[in-house]
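Excluded from the complex is one protein chain; the other protein chains are retained at their positions.
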Amino acid sequence: MISLDALNEGSADDFVEALSQIYEHGRWVAEAAVADRPFPSVAALATALRSAVAAAGEQAQMVLVAGHPDLADKTGGAGALTGESRSEQVGAGLDRLSEDELAEFHRLKDAYRSKFGYPFIICVRRHGRDSIFNSAEARLENEPDREFETALAEINRIAALRLADTVEGADMGVHGHLSTHVLDSHSGKPAKGIPVRLLELSSRSHPRLVAEAITNQDGRTGEPLIGGRPLPIARYELHFRIGAYFAERNVPLADPPFLDEIPIRFGIAVPEGRYHVPLLITPWSYSTYRGS
Amino acid sequence: MISLDALNEGSADDFVEALSQIYEHGRWVAEAAVADRPFPSVAALATALRSAVAAAGEQAQMVLVAGHPDLADKTGGAGALTGESRSEQVGAGLDRLSEDELAEFHRLKDAYRSKFGYPFIICVRRHGRDSIFNSAEARLENEPDREFETALAEINRIAALRLADTVEGADMGVHGHLSTHVLDSHSGKPAKGIPVRLLELSSRSHPRLVAEAITNQDGRTGEPLIGGRPLPIARYELHFRIGAYFAERNVPLADPPFLDEIPIRFGIAVPEGRYHVPLLITPWSYSTYRGS
Amino acid sequence: MISLDALNEGSADDFVEALSQIYEHGRWVAEAAVADRPFPSVAALATALRSAVAAAGEQAQMVLVAGHPDLADKTGGAGALTGESRSEQVGAGLDRLSEDELAEFHRLKDAYRSKFGYPFIICVRRHGRDSIFNSAEARLENEPDREFETALAEINRIAALRLADTVEGADMGVHGHLSTHVLDSHSGKPAKGIPVRLLELSSRSHPRLVAEAITNQDGRTGEPLIGGRPLPIARYELHFRIGAYFAERNVPLADPPFLDEIPIRFGIAVPEGRYHVPLLITPWSYSTYRGS
Partner (left out) sequence: MISLDALNEGSADDFVEALSQIYEHGRWVAEAAVADRPFPSVAALATALRSAVAAAGEQAQMVLVAGHPDLADKTGGAGALTGESRSEQVGAGLDRLSEDELAEFHRLKDAYRSKFGYPFIICVRRHGRDSIFNSAEARLENEPDREFETALAEINRIAALRLADTVEGADMGVHGHLSTHVLDSHSGKPAKGIPVRLLELSSRSHPRLVAEAITNQDGRTGEPLIGGRPLPIARYELHFRIGAYFAERNVPLADPPFLDEIPIRFGIAVPEGRYHVPLLITPWSYSTYRGS
C-alpha cells in the first residue's frame, strides 16, 4: 500500500504507475488525474478519477467497458485477467460454481453480450452468489442507455474498492460492517463463550460458512463478523449455540432443551451499511433486531 | 369408540372385548378390572387396569413384556403385530427408516434383547425419531431391575393412549398441545395470512414436515399445530414467511428484505405438555418465547 | 333484565314500557318500533330504534337532544336526571370532580349551550375524565350541522349501552375487553402471584385506581381488567410488582433489584376494542406489546 502523501508528492510517473490498475486497462485514467494533485483526501482522489472517466467521452468509456475481463471465464486465458480481477472473483466464490451454476451463468453472460455488445460487469465484492445471478437477470431487461450507465457505475465501484486497497487510510464509505452481540437476560450479563457461525445462504447451492467466532466477556466477537470490506448482498444465517452455555451455568433445562441452537436468518441489501444483529436470550425466549 | 357409560353398564364380556387390546396380548388385564365397575371416569378405569398389571406379579408382567411386538420389524409376520401397534409405528415414521437407520436400529434392538432378554418397548407416539434411538441407547445402560420397571411403565403409557383412543371423552392428560400465534407489532394487530410450517429435525435424516397452516385473522392457526395426541419428544423448527406479508401491506422493505423467512428451532421434552410458541414481528425485529 | 323473547311476544304496552328509557324521555321511539316485531336479535332491535329516531325528522330529534339531562349538574334537581343518567355519570367519576375541574367543565358546557342551543351530550361510559373534557373542547369547534349529527350519534351510543343492560344476551359489540398476562421467561412458565393494578391517568388530577388483581397459575387475572362494558377512552398505567416474585423463587437479585415495580403506560382509543397487554419478564428485562 502507498500513502496519500507519497501519491501527492512523488513523481507523476510514480503516481500513474501506482494507480494504473485502479481502472482495468485504464492507465489513462490515472494519467488524466495526475494534474489535479495534491488531493486533500483519498475520497477526493476517487472523485478525480471518476471525473476523468466521465469527461473522457462515450468512445473511451466504451473501450473501458468492452475491455473489462469476463466473469468466471472458463479459459482464464493469459493476460485476460489482471491480478485484481482474479482475486475479486475468487472472493465471491465464482471459482467454485457447480457445473449447473456455471452453465446457467454462461447462458446469462452470453445473452447479455448478445444484447449489449460488451461483457457483464459487476462489482462482485458487493454481491453474494445469488445476487450476482439476480443482477444479471435484472439488468438483461434494461434499455441499452440505462445499462451502459449501470456498467460504468459498476466499474467506478470496482475502482473505489481497489483504491481503498491501494492507498493507506480511510475506507471512503465503501466498506460495511456486520456485528453481533449476545446478552443473557437470565443473569443480566453479556453471554460469554457462545459459539457463533455466519453462513451465506443461496437458493442454488449449500450454505457457505463466512465467519466463525466465540463471544467474549462483553458478549461480542472480537472482530466484526464482516468488516473492512463491503457486505455482499445476500441472505445470511447466524447460528448461536446457547444450550451448553446455560447448562454449564447449572440453569435447569429440559431434555432436549427448549432452546439450543438459534438460527437468525436475515438479508443484507446495502453493502456499505452498518448491520448490528444482537441476540437477547434466556433459556425460554429470545429476540433479535436490526441494531446500530 | 365406546362411551364410559356403555363400558360401565354393558355385560362383562362386552367390557373385556372392548378393552382386550389396551394391553398388547393382555385380555387378562381387562378381565381383572371388570369387577371394579362402575368407573367414575376414564382416568379411574386407566388406574384400575394399571393396578391389575401391578398386582399380577412378576411372571405375568414378564409375559406381557416379552410378548410385546418388535419395533420396526422387517418381516412384519402375520399375527405378530396388532393393528394398534402397526399404526403407532407408522405414525412415528418407523416404516420410513433409511437402510442405515434400520441397520443401526436393529443393532440397538439386538443388543437390548441380548442384555435384557425381552424386546425394546417404548411408547413410540411420545417420541420423535431421534428420541427413539436416544432412548434405546440410554436404556441399554440401565440395571435389569430398573429397566424392567421402565419397560412396564412404557407399556402403561401405550395402554393409556389406546384407552384415550377407545373411550369417548377426556384425554386424561395423555395428550399435548403445540400452538403458535403471530403478532405484527408494526401495525399493532394479529398477523393474518402468514404461512407456517412445522418440521421435525433429526440428526440422522432430513427434516420431516409435521404440519402446515396459514395464520387466520387472530394470527393463529385454526387447529393447533399438534393437538389431540402426545407431542413427540424431538427438536423442531417452525418456519414463518413474513416477507410477503409486509410487502403486501406496502411497508418499505430492503431487497432482499432484512427479514423474510424466520426459523424458530426448539425442543419438546414433555409429550403431555402445553407448548405455545408465539412470534412477535416487525420488518426489523422479532421475538419468541415459551408461552402458555 | 328482560329476554328478547319476552319483548317479541309480550303486549305492545309491555314492550314500550320496558324500553321507554332506552332513549332519554323517548318513549315515542319505543312506540315507533313496536310494529316491527318480532326482532331476530338485540342488534336488529337496536337498529330499529335508531331508524325510528332517524325517520322522526329534525324537530323530534331536536326535542330529544334538547331534553337530554345536563352532565355534572350541580343542582341535580328532582326529575331532571333519570336513574340511568345518574349511574352513568357516577361511573365516569363526574360526581367526584374537584372544584377547579367542575368550574372548567361548567365553562365548557355553558360555551357549548351558547353556541349550539342544547346541552353537551356524550356517552360518558365510553370516556375517561380527560377524554370528556377533550371531547367538549373539540366539539365546540364543530359546525352546527356536524355537531347536531354528533349529538344524535352519542344519544344512539347511550341507547345501545342501555339496551345491552336491559335485554339479556349478547353485547352487540358495544363492550370492550382489557386483559393482561405475565410470562416469566426466566423459568419458562406463567408468572403466578404477581400483584397487578390498573390506574386511569389524568392530566387534571391524580391517577384513579380502576382494577386490582393477582395473577393466577396461568399468569392471567381471573376476570379481565375491564370487561362487560366499554373501555373508557383514556391513558392508563398498569403496575406489576415482580421483585418479590423472583425473590421468593431464590433468583439472585441485586439490592435494590434491577426490576421491582414495572409500570406500563398506554392509551385506549377504541372503547369497543379488545386490548391485551401482556408482560414478559426476567429479573433483567421485560417487554410488552398490544396483543390480541
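Side notes on the structure shown:
Note that the chains are named A, B and C in the order they appear, and that numbering of residues resets to 1 at the start of each chain.
In this section, a contact is a pair of C-beta atoms (placed from the backbone, for glycine too) under 8 Å apart; a residue touches a chain by one contact, two chains touch by 3 or more.
Predicted, not measured: the structure shown is a model, and the values here were computed from it.
In terms of the touch definition stated at the top, the absent chain reaches A, B, C within the entire complex. Only one of A:G188, A:P207, A:G227 or A:P263 touches the absent chain when the whole complex is considered: A:G188. The hidden chain makes contact, of the residues A:P207, A:P263 or A:G291, with A:G291. Taking the whole complex into account, subunit C touches the unshown chain at residues 233-235, 254-263, 265-270, 280, 284-290.
Although one chain is not displayed, its contacts with subunit B can still be listed: residues 185-188, 258, 280, 282-285, 287.
The omitted chain makes contact with subunit A at the following residues, 183, 185, 188-190, 218-219, 280, 287, 289-292.
FYI, only the chains that are shown with their structure count from here on.
When chain pairs are compared by contacting C-beta pairs, A-B ranks highest. Computed from the mean C-alpha positions, the centre of subunit A lies at a distance of 57 Å from the centre of subunit C.
Multi-chain contact residues of subunit B (touching two or more other chains): 280, 287, 289-290.
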